[in-house]
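The other protein chains are all here in position, but one chain of the complex has been omitted.
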Amino acid sequence: MKKVLFATTALIATASVAAADVRISGYGRFGLDYNDANDRAVNGVSKTTITSRLRLQFDMSAETDAGVAFDARFRAQAESRDNTPGGAAFNGARFGVSYQGFRVNVGNIIGAVENMPGTYLETRTAGIGIDGASFYSHVGNVNNEFFNWDAYSSAGTGVNGVEFIYSTGGFTGHVSYSTRNGAVASDRIGVMGAYTFGDWTIAAAHQSSDAMWEDKTLVSVAGDLGQFGVRLAYADNDGISKWGIYGNMDIGSASNLLVFYTDESAVDAADVLAGRGDNRDNVAGSNANEGGSYGIHYSYDLGGGASLEAGYRRASNDNDTFQAGVYFSF
Amino acid sequence: MKKVLFATTALIATASVAAADVRISGYGRFGLDYNDANDRAVNGVSKTTITSRLRLQFDMSAETDAGVAFDARFRAQAESRDNTPGGAAFNGARFGVSYQGFRVNVGNIIGAVENMPGTYLETRTAGIGIDGASFYSHVGNVNNEFFNWDAYSSAGTGVNGVEFIYSTGGFTGHVSYSTRNGAVASDRIGVMGAYTFGDWTIAAAHQSSDAMWEDKTLVSVAGDLGQFGVRLAYADNDGISKWGIYGNMDIGSASNLLVFYTDESAVDAADVLAGRGDNRDNVAGSNANEGGSYGIHYSYDLGGGASLEAGYRRASNDNDTFQAGVYFSF
Partner (left out) sequence: MKKVLFATTALIATASVAAADVRISGYGRFGLDYNDANDRAVNGVSKTTITSRLRLQFDMSAETDAGVAFDARFRAQAESRDNTPGGAAFNGARFGVSYQGFRVNVGNIIGAVENMPGTYLETRTAGIGIDGASFYSHVGNVNNEFFNWDAYSSAGTGVNGVEFIYSTGGFTGHVSYSTRNGAVASDRIGVMGAYTFGDWTIAAAHQSSDAMWEDKTLVSVAGDLGQFGVRLAYADNDGISKWGIYGNMDIGSASNLLVFYTDESAVDAADVLAGRGDNRDNVAGSNANEGGSYGIHYSYDLGGGASLEAGYRRASNDNDTFQAGVYFSF
């Protein structure tokens, strides 16, 4: 679904256009979001609102005579949640150099933990429903520290890091690094390895951070068995463990049904005793999102890049959401 | 003048590209604005300044196998008025689904009242001069409540509404709805109907709003008689009535001359007695923009999407503006 803008001369002569181009792609998705955390009397928001996103992505590239490829990307993304629409703004840029199986990115990097297979749902939104429903399905999201790892930011500037990715055969290795300004360096280092053999993919990732609560280790195993997909994932999130089980199946030629269940442990008592519980709303043996989350998602392919998407999930904090709508890419 | 970016494969193979694309279009307009409300000694702005706008619009679309079309739109628009230039920012996105004569939009909707034929001027700017000159020509703009109906916002996020439009033969019907966050629902509902028979189009629209001064009813009749165009419009704006008469004629093969006159009533005495006059700068039998507005506009087609545009208008608040410049679309 990618678009390519050919150099002028390409259409009127035979000169190569591989050297440099701009590709424009993206997607739109919109639908209704029922969220029982919303209530006009409480937070001024109706229980049912429009949720939507329009993403327009620009991918630029150039290739040297020796076959080294340079590329860069940014996005402009308009989003509406809880009846609060936003105008699109460009995010931070990611720059890359690649040659054969090697790639180096700088800027708004992907991040090693973020890039690990077997962590996001096998849906178009990578979560439940139309907007992902807060991604309780991800084993790295625990307590009040969601997405506390280096990851490509679609709406912000990202972490301004650097990363190295190498792929060969079924193997991918990934190392990422970022640092924050300040009198004392606060760094994040991520490493990830994944291997696909036949229908199965195993993966593991680790982030080591100078900031509290950000050290984490994740492992996953996923099988893509034709009509069925099965997956297990586990993460130790700096003392809070979370595991998940996931399954999906094709129904007929156009439908897919997905279910998941995750279970999150209390904060490790040792961490609390060590005085590390301050900035979490927790006590020993408890945390805000402790317990089970589950969800179900249905997708129907309409052809031409469009599909119907609907999903329900109950989060471990007892929040219920149901979303249904459409998704189309271009 | 629309541009379409074809999918890569379309140029090198025979695969269909109807499924999904991105179109880029827009316009630029710039010229001089004489405005007697400006005065360096009073507001620090010269009486004559540059007025300009550059609009770049992105239209994305996809079509399902069954012929249902999905689309989305946003714009980035840079504008300068009163010698205060602004950088362009994307506005809120509008999403649509259409099938044969039916269309549903969500997000930054058009709005039923906004979409009514016979309300804006028959010029490229839809008003007088280069930037519309505040659109005193529109019968829905009265007193200090201009554009107080649901309408597509080019510079903001819009109302995050939903609307249904149906067209068949010469008929168009339109219903729009939006709500604002808050402890109590504040909604706007708009309805519009228009019918074209031969050279004539009649239209009517109504907005019912929970906010003060926003209930309004508009009617118009317009004739496109070859060389000549004539139009009448009337609106009851929650107690303030305004009518307008409009005419334009082609001169030779490239020129068009347009004139208009509108007359706005005082605030209805009953409204003021009922204590509804608080947030208007009015007293019984008076309002800030009461009385007549008139204007004249001249356009000369330069070919290739470009034209010269010039217009003068005197607003009912005695403000004079004269603007002249160029307009080109791409």
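Chains: A and B, in written order; residue numbering restarts at 1 for each.
In this section, contacts are C-beta pairs under 8 Å (C-beta built on N, C-alpha and C of every residue); 3 or more make two chains touch, one makes a residue touch a chain.
Please read these numbers as outputs of a predicted model, since none were measured by experiment.
When the full complex is taken into account, the listed residue touching the unshown chain is B:Ile50, out of B:Ala37, B:Ile50 or B:Val259.
Looking at A:Leu32, A:Ala72 or A:Ile189, the residue that reaches the missing chain in the full complex is A:Ala72.
Annotation for chain B: contacts to the undisplayed chain at residues 1-6, 24-26, 28, 30, 40-41, 44-46, 50, 52-54, 56, 76, 78, 80, 82-89, 302-306, 326, 328-330. For chain A, the list of residues touching the undisplayed chain reads 5-8, 11, 18-22, 58, 60-66, 68, 70-72, 74, 76, 89-93, 95, 97, 106-108, 156-158, 160, 162, 179-185.
As a convention for this text, only the chains that are shown with their structure count from here on.
A separation of 40 Å divides the Cα centre of chain A from that of chain B.
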